[in-house]
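In what follows, a single structure is set out as structure tokens and then discussed.
Certain chains of the assembly are absent from this excerpt, and the rest are unmoved.
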């Protein structure tokens, strides 16, 4: 038996779990701006980021935690760095306020579909009272 | 003394350890499709991925664990996304069955040698019985 817990509501159909938990750490899969209900992606980069964090937040809720417990996030973007940085500044402020986690941000050639311009990977903690 | 254990069978000659362990977490170095015995790399992308997971599995065995305990993997690919995605779907199915870990997949400009078209980075757990 593994001590890794996987959150895979699609029961293997995606080929990856939405997140894995080990101890009090949750590793979320790289999330894009996909709006799952409609299978659409916003055109605007900031809106893609907002949707990605919303997707991540919903996954973290499965483990009883939230974006407030983000340890680190890695932002992989496609396209020009200044636009990505501006969008990220706005959306991170909305998402994390003045208590932002560690961050890494790099430009990549492409993501798994051309409609995705950003993919965000979060490691979060299951919140404690310590 | 550090509480980080490094698995470095090459005793410093590579400039990196194959993996590091801290507590029950194993962080494996980004692995390519290199067949170490022959210093060759398969041409086919899916075969490069198979070899990378084989390399990772051998490293995890050093810590008494296996790919079944993968927490997350990040797949860095070079070249077109559709081909990478198709190869990844097939090889992840072979490797993880219906119990796949969290995943992130991004296209990069190049890896450390041009013959490598994929590099896979795994974080795994040392298996428990819980």
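Each chain carries a letter (A and B) given by its place in the written order, and its residues are counted from 1.
Assume a residue touches a chain if its C-beta (ideal position, glycine included) is under 8 Å from a C-beta of that chain, and two chains touch if they have at least 3 such contacts.
Because the structure is a prediction, the values reported are computed rather than measured.
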Field: Overall number of sequence copies in the complex as this file defines it, 2 displayed
entry: 3
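Criterion: only the chains that are shown with their structure count from here on.
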Query: For the two copies chain A and chain B, what is the rotation angle that overlays their Cα atoms, in steps of 5 degrees?
result: 120
- prompt: Rounded to the nearest whole Å, what is the centre-to-centre distance of chain A and chain B, using the mean of the C-alpha atoms as each centre?
  reply: 22
Message: If we count contacts the way the header does, which residues on chain B are in touch with chain A in the complex?
response: 24-25, 68-72, 74, 81, 84-85, 88-89, 92-93, 97-109, 123-125, 127-130
- line: chain A residues touching chain B in their complex are 1-4, 6, 8, 11-12, 14-20, 22-23, 27-30, 74, 76, 108-114, 119, 121
